[in-house]
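Note that one protein chain of the assembly has been removed; the remaining protein chains are unaltered in position.
For reference, chains read A, B and C in written order, and residue numbers begin at 1 within each chain.
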Amino acid sequence: MTDTATLERTRQGTAASLELTHALAQTLYREARLLDTENYADWAEMLAEDLHYHMPGIETRYRRDKTDQVTDLTRMAYYNDSKPEILKRLSRLETGTAWSEDPATRYTHIITNVEVELTENADEFRVYSNFYAYRNRNERDEDSLIGNRIDIWRQVGNSFQLVKRRAILKHNVLLSKNLNIYV
Amino acid sequence: MLDRPLSPPPVEVIVAVTQALHCEARLLDNEDFDGWLAMLDEDICYRMELKSRRFRADRSPPLPVGPGVIFNEDLGRLKLRVDRLKSGFVWAEDPPNFIRRAISNVEVVARPAENEVRVHSVLIMHRNRIDGTTRVLTAARTDLWRGEGQAWLLVARDIVLDHSVLPDSNLNAFF
Amino acid sequence: MALDIASLVDTGTGRQSRLIYANEEIYRQELERIFGRCWLFLVHTSQIPKPGDYFRTFMGEDDVIVIRQKDGSIKAFLNSCTHRGNRVCRADRGNARAFTCNYHGWSFAPDGALAGVPLENEAYFGELDRSKFGLVPVTKVSEYKGLVFGCWDANSPSLEDYLGDAKFFLDVWLDAMPGGSALLGETQKMVLGTNWKLPVENVCGDGYHLGWAHAGAMSAVQSMDLTGLSVGNSGVDLDGGLSVAGMNGHMVLSALDGVSGYAFYPDPKPILEYLEANRQTVIDRLGEVRGKQVWGAQVNITIFPNLQLLPGLNWFRVYHPKGPGQIEQWTWAMAENDMPEAVKTQILENQCLTFGLAGLFDNDDGDNLAACTEQSRGWRTAQMDVYTNMALGRSGKREGFPGDIAAGLVSEHNQRYFYRRWQEHMMAENWAEVPTYNINSLTAQEAEHA
């Protein structure tokens, strides 16, 4: 499958170089590490000013039902945020009164299946990846969130900024009391 | 620790270390402990500290003799653990538990020397246990790997386990 | 339906019904009659040295905060807000001036008093009687030489009486050296799919499993001969140790060589030097029997119902029940304050190596205990009995020691006393119906001599 996709990209001229592929993979891993260590200040620096961060809520529907559950932005979504809106959420953690985050939650983001392709904009790249976000808080409170992401990353100097992210969580009922975790 | 991706990325090193990590995981999954020991530098420092849940603003001092460890191993102690596993008397591992390690986020975070890299990675350990239950443990690791000719040797590993109460009845496993 | 506790255990023949390991109703009664009644270990004073230092633990399934007061005393409270019941403290340990509930911000002082109520005038018009809404205190809290226990039952005997002649052995750790004792390290917590009684009986008397279950670990780390035990249980010296019971439900296994506690240290030299250097001090303090033979030897002490400590191997452990088929096992390393730092560090590290979360010995036990529990849940297996009938009726008095004593570490003498105590508590409506006994008590022996 990978071969086919790679060939397809080569045919379309959207195949990314080895170096670019690794540079973006390393960027995703760094992002994951920042989130694991609650380093939200540095994470916010990885977000472009024109960021759109979307995580739709997915209902269980019959196949014949053509309701667009993923890209229709007028439907219910866990996140449908601009950068200022994300920053607003993050500012809760800086108040010092987010009681439920103290003692701290432990996180691991596992990012895998990274695919990189070129886009019509020379400085922007589409990156597909899968995430397994694990968190453990209190004594035995644990959650596993699994899904895929389709990102656009923009090259800015030597680094990259996240311009678009659509994260599709595979839950119907969120099997948790909240989502105090970014993926 | 350098906290930016190296630019340009040292592609060859990333690929080589990633291969070493995958190889290491495979050896452990297959219980090829001698093969695994051969990947370790003779000065290996292999650690997993104990952690407790504390309030962020807690004012109590550190514990007098330190927090204690789950692993604080040099090569000798790792060999000792391997000897036990190979002794034939470890009934808890007979029949074997099925362990699969998934390694991801292999990030080269620093290159202190031409032949040394500091590597951050995360691990999911899926253990299908003798009693039929499955336990999933996750952890983050920060390693120091040293290139020696064609081979890469593990020099140091710090492991952070994401569980405050170990959800399993033993840790007969290496991370 | 009333439980027929009398039929579940027969200490005369060493028989237990498997129901006691899996039955929900029996478990509920245990929470009330054993964990709601007995003195339960809360904390070692070394873990909360300063005012405001606190430690979170459980009494049965009740979540409890133990905290050092300004005057140096120790109090314990239910970790539950009196307003809506929320946990008021979610950290494992720390130092605090107050515990403030996340929900509405009611805050409680270290002495449990309701100290702050947000909007007390606006919302309650100053009419809230704060004195009635402090944290619920544990009925009795008491200390024995550093070990702090709590008890819910106002009619229980004093802690000293509860411990009875087990104090004779506890002192081998708590009072051997003038500096006293300490627990080291963070709490090592692990979930085990076992009934809480199985690990207790495993350590309280089961020297039998050691040479078999731990053969791999023993072959890997054993550095000296452990009197009376060996890999594969061959060549057991049955007089190398004692199984001591009949002390109010507490039990002790003790080797008598004064060094074998350190048999599983790959390098026991530093600790042996410490033992040698201080042996006379301990003999002076505790007498020949304990100073020469017990101090430094492998000793397993079990304080009913769920505390076990092994001076020598130096691990200290509490089992918190979480339903009939699950426990949380909490472990620390033990030390004497007079030990040099290097020895303490070695003890902490070796405890983790042998009986920690990735401990070579511990890793052998978990699955056995879980399977014993799991195998008691079947419709047919639940109707079966299990047996602790090794060396029945072969016990008696031993010069210089309290208790009803069987020879050797390989015996099931202690387990029978454990289940006897369990049955006594489960059948008793209240403390008055629970018998007190310290068989062959030394004070009685002395009186006899006189």
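In this section, a contact is a pair of C-beta atoms (placed from the backbone, for glycine too) under 8 Å apart; a residue touches a chain by one contact, two chains touch by 3 or more.
What we mean here is this: contacts and distances are computed from a predicted model.
Visitor: Please identify the absent chain by the protein name in its UniProt record; candidates are "Molybdopterin-binding domain of aldehyde dehydrogenase", "Ethylbenzene dioxygenase alpha subunit", "Nitrate reductase" or "Hdr-like menaquinol oxidoreductase iron-sulfur, subunit 1".
Guide: "Ethylbenzene dioxygenase alpha subunit"
Visitor: Report, in label order, the displayed chains that the undisplayed chain touches.
Guide: Looking at the complete complex, the unshown chain comes into contact with A, C.
Visitor: Tell me which of C:E127, C:E429 or C:E448 is the one touching the absent chain.
Guide: C:E127
Visitor: Of the listed residues A:Q12, A:N158 or A:N172, which contacts the missing chain in the full complex?
Guide: Result: among the candidates, A:N172 touches the missing chain.
Visitor: Among C:T82, C:T354 or C:T373, single out the residue that touches the unshown chain.
Guide: C:T82
Visitor: Of A:Y79, A:F131 or A:F160, which residue touches the hidden chain?
Guide: A:Y79
Visitor: Touching the missing chain, which residues of subunit A?
Guide: The missing chain touches subunit A at positions 55-57, 59-62, 65, 67, 69, 72-81, 85, 88-93, 95-101, 141, 172-180.
Visitor: Across the whole complex, list the residues on subunit C that are touched by the chain not included here.
Guide: 28, 31-32, 35-36, 58-63, 78-87, 90, 102-105, 118-119, 122-125, 127-128, 133, 136, 152
The rule we apply is simple: only the chains that are shown with their structure count from here on.
Visitor: In terms of C-beta pairs in contact, which of A-C and B-C ranks higher?
Guide: B-C
Visitor: In terms of CA centroid distance, which chain is the most far removed from subunit B?
Guide: Computed centres place C farthest from subunit B.
Visitor: Taking the mean of the CA coordinates per chain, how far is subunit A from subunit B in Å?
Guide: 26
Visitor: Would you mind pulling out the distance in Å between where the CA atoms of subunit A average out and where those of subunit C do?
Guide: 47
Visitor: Distance-wise, how many Å sit between the C-alpha centres of subunit B and subunit C, to the nearest whole number?
Guide: Measuring from centre to centre gives 33 Å for this pair.
Visitor: Mind pulling the residue numbers of subunit B that touch at least two other chains?
Guide: 53-55, 164-165, 167
Visitor: Send over the residues of subunit C in touch with two or more other chains.
Guide: Subunit C, residues with two or more chain partners: 90-92, 191.
Visitor: So in the complex, which bits of subunit A are touching subunit B?
Guide: 18-19, 22-23, 26-30, 32-33, 36, 42, 102-104, 106-112, 132, 134-136, 138-140, 142, 144, 158-159
Visitor: Over in the complex, which subunit B residues touch subunit C? Could you list them?
Guide: Contacts found on subunit B: 48, 50-55, 58-60, 63-72, 77, 80-81, 83-85, 87-92, 129-131, 133, 164-172.
Visitor: Could you list, by residue number, the parts of subunit C that touch subunit A in their complex?
Guide: Those in contact with subunit A are residues 90-92, 102, 191.
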